[in-house]
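Accompanying notes for the structure given below.
Heads up, one of the protein chains got dropped from this complex, but the rest are sitting where they should.
Right, subunit A next:
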Amino acid sequence: MPRIPVSVLVKAYRRNPLLPLLLKECRSLDSARNELRWLRERALRDSRLPGRLRGSWPGWRARLRSMCLWRSRGFPLQYILGDQPFGDLEILCRRGVLIPRPETESYTVEAARLIRQALAQEEPGSPGTRSLRVLDLCTGTGCIALLLHALLASHFKDMIVLGVDLSPIALNLAQKNLDHNVDKGLLSRRASTDIHFQRADVLGRSDSSIPAVEEVLPKYFSQSGALSEPSATRCDLLISNPPYISASEFRDGTTARSVRLFEPRLALVPPATGSTEDAQDRPEDIFYRRILTLSIKLQAKVTVLECGDMTQAGRVVEMYTAMTSSHSDHSSAEIWPSTERDLAANGFHPYDGSRCVIIKRWAR
């Protein structure tokens, strides 16, 4: 990490004595000033709360200073403020659950657009009468599941969104987020009955007591009357932001200090399973094989998977092509965004950083 020039520190100090603290983490004066503004707004807002909610802070200045000190140690801004905007929603963030990223917001919006398009082509009935089933694996704060509901609820009469995660802390927070956004009027009332969060293991490890994803799905996605038949379990949109950082990239400085120290490793680095099925893939790719298998089994019309970078996305596309080469599957897998225009319009870095793989499958 390049050293911040003393001249910049002096300039920052003259503007506000708290800015050099924030510069430690933000690295640029512009973003440090933004963060200071947001922190001050929050400190002021909290100081106007009634005593019981305000906590034991003597005044907003003391609170602001303490917030800046936390931030200078790399503590994520979203954990300090307690929330992060995601689309038009407000997602609560707590230690132990991954913070939603802006790219995730971009491809969630894209996924919503694609599934509407796919279903409109398939059954050109009047909009608002169709039904939709969405599966969000490794849901974390539940941000993807909630935003999809916010974007799609007005277009579908019936909608079921299932968010799956391994971590009970995440599931607890996801449920809180659902209630919070319904209370604030950012999600429609029906979201409370349409969205479910369920604990399950995406990797389906036999040694744990947590059920595998396949076991919990029939309860939500079976067509009526065919509960016992596993082949009747279908889903329209499968979306996931699974852990995808390799153990070495977690350590070697590619992963930011703030992420490494304060965000949960469970949500970032896939565990070593030691199973023979996973041995053919790199350890950071093991989630993708499971999710792709599930996507084929559920005949998902659109599948959206976040990947760490271009090369990982390339490996996932390759993996999918190899998996479907044996049977005639009417589908296509591509990396999104791949054009310069899409990259800029959706806030992706031009050559580095996350990408996603989008698989479209159409009915025969």
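Of note:
Assume a contact is a pair of C-beta atoms (placed from the backbone, for glycine too) under 8 Å apart; a residue touches a chain by one contact, two chains touch by 3 or more; residues count from 1.
The working rule: contacts and distances are computed from a predicted model.
As stated in its UniProt record, the chain not included in the shown complex is "Peptide chain release factor-like protein", which appears among "Terpenoid cyclases/Protein prenyltransferase", "Probable electron transfer flavoprotein subunit beta", "Sedlin" or "Peptide chain release factor-like protein".
The missing chain, though absent from the display, is touched by one residue of A:31, A:172, A:273 or A:293; that residue is A:31. Of the candidate positions A:72, A:172, A:258 or A:273, contact with the unshown chain belongs to A:258. Contact with the chain not shown here comes from a single listed residue; of A:73, A:95, A:330 or A:349, that residue is A:349.
Although one chain is not drawn, the whole complex shows that of A:43, A:64 or A:77 it is A:77 that touches it. The set of subunit A residues touching the chain not shown comprises 26, 28, 30-31, 34-35, 38, 76-78, 84-85, 87-88, 98-99, 101-103, 105-106, 241, 243-245, 249, 254-256, 258-259, 263, 267-268, 306, 308-309, 344-349, 352-354.
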